[in-house]
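Worksheet for the structure shown next.
Removed from the display is one protein chain of the complex; every other protein chain stays in position.
In this document, chain identifiers A and B correspond to the written order of the chains, with residue numbering beginning at 1 in each.
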Amino acid sequence: MAEVTLLQTRGLTRRFGGLTAVDRVDFTLMQGEIRAIIGPNGAGKSTFVGLLSGRIAPDAGTVLFDGQDITRLPAHRRVRLGIAYTFQITNIYPAMTVRENLAVAAQSRLAHEAEIAAAAQEAAIAVGLEDRLPDRAGALSYGHQRLLEVAMGLALHPKLLILDEPTQGLSDDEIDNFLTVVRRVAQTATVLLIEHNMDVVMALATAITVLDRGRILAEGPPEAIARDPAVQDAYLGSAT
Amino acid sequence: MNLAPYLLLATLEGLVQASVFALTALGLSLVFGVMRVVNVAHGEFFTLGAVGAWLCAMLLPGHPAISFAAALVAAPLAVGALAWAADRLILKRIDYDPEATIVSTIGLMYVIQQVVLMTFGPDARAVDAPFWYTIRFPWFGWSGYKVFIIVVAVALVGGLWLAMRHTRFGLIMRATQYDRETAQNFGIPVDRVYAAVFALGAMFAAVAGVLVVPNSQAHYLMGHDPLLMSFVVVIVGGLGSLPGTVAAAVLIGMADGWLSVFFSPTLAKIFSTLLVALVLVFRPAGLFGKAVRA
Partner (left out) sequence: MRNLRLFALTIAVLAGLFGVQFVISGYPVLALTRILILAVFAMGYNVLMGYTGLVSLGHALFFAAGLYGAGLAAYYGGVALPIAFAAGIAAAAVLSLVVGLLALRTQTVSFMIVTLMFAQAGYLATLHFSAITGGDQGLSLPAHARSFSLLGQEIALTSATARYNIALAVFAVVLLALYALTQGPRGRLFAAVRENPERTRMLGYDVGRIRLLAFTVSGTISGVAGALYGLMFGFIGSSFAEFRSSVEVLLFTLVGGPGTLFGPLVGTTVMTLLIDRLSGLTSAYLIAVGVLLIVLTLWFPKGILGTIRDRWAPWLR
């Protein structure tokens, strides 16, 4: 597979008051990767993906996606271009059914009700929620709600799926199932995930970026990162 | 034609207006500031104050000063008790949901207004001023009672300001305003603070109502304009900001006085309503305010 750049940032910066949460970050993501972003709390991970998804506006720098400058594009337009984002805190439509949740996502790219229904079904199957389609989303277990959120991302058929701490609060069994789901997703989309659980990171990621105090501390394949003394010093040593 | 006498008169009348606006609006602002809810029935508390003054004048014969003094104490207390009950029975139960509070206080507005209509009747009724004294200007005489309105308003506004700064209750209110959850964790009885603040806000409106009656008249629909003007004052001054509210009351009271020399009252009202809407749209923190917390 040819190496194609999917997403690139140059000098990306965001300040909150006196604090520089993301500091002149140059970052490149290739098509087909599963990239994990790790780093201690307050390293700027969520702010960084917020800048990519358009939920937060940068103070300086540019974001290129699929060869196009999207720095000034509002969040909803970026989604249409193929950047799907799942929230750190579960964010679904609790009063609507699972089917309706997925349909809202699918109709973002489809016009006909039959196609929308089929896409909703397909997304549900991809995460193993096909039996829960008629149920109220708010009535699902926490683990299933997280899966539903991933499925909503899938229903968008994104080029890039950003997952913000997807396994937080999941049981071990649920995490295993989640790993299977993400590997399947990665066959069609590039995945960028923020993750605290190092077992998940090591099992999934094809490459890791370590953020610390708003800057990239290290970047590379999982094994190399795990051995990197600077990373161990800043992060892994204190990780649980 | 010499405009000076007109403008002097307009300024004086404007100051009286500003005093009434400041009292009424401070009540609304206090409730919004601490509880983050809008009380649409606020104008009815004003009406009840005025009707209370009339009732005292009926029940207590003798010198008007006696019944007026009684009204100045009794009416706000009665209105405060009513507001306290409304907080316990309605607002607390809907958990101070901002939208549901507006809908239910619209309901409360109609209930109070119509009860006043059924008991007090549809006519406007006058009450004697507690004293008669006319200040002589070269061009016109001016009622000394109006000076009294200004003095009472300044005293109450100053008193509230001092109480907010320097008393324990003020501290508790400010803490609750700043963060309800944290206040609760520090053992502040947030429920009782809310009830007290809602009652206090209503009492300010009631005092304004009492003060206004000798100057104008009591009528069951009289709460409408004060409600509107309170909205204008509170929003232009910045939601929940006491100094901003006072500044806006003076500005708008004076503007109202001057504008009514040149324009019809309806046109002045159109201007104020549009001002409120546009300030909320383009300067949500108010004309004098800085950014508000979300």
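Rule of thumb we're sticking to: a contact is a pair of C-beta atoms (placed from the backbone, for glycine too) under 8 Å apart; a residue touches a chain by one contact, two chains touch by 3 or more.
Everything numeric here is computed off the predicted structure, so don't read it as measured data.
J.: Touching the left-out chain: which of A:Arg55, A:Lys159 or A:His196?
T.: A:Arg55
J.: Pick from A:Thr5, A:Gln68 or A:Asn91: which residue touches the chain that isn't shown?
T.: Checking each option in A:Thr5, A:Gln68 or A:Asn91, the one touching the absent chain turns out to be A:Asn91.
J.: For chain B, enumerate the residues touching the unshown chain of the complex.
T.: Against the left-out chain, chain B lists 37-38, 90, 93-94, 98-100, 102-104, 106-115, 117-118, 122, 228, 231, 235, 264, 266-267, 269-270, 273-274, 276-278, 280-282, 284.
J.: Can you list where chain A touches the absent chain?
T.: 53, 55, 74-77, 79-80, 85, 87, 91-96, 99-100, 103-105, 107-109, 111, 113, 116-117, 152, 156
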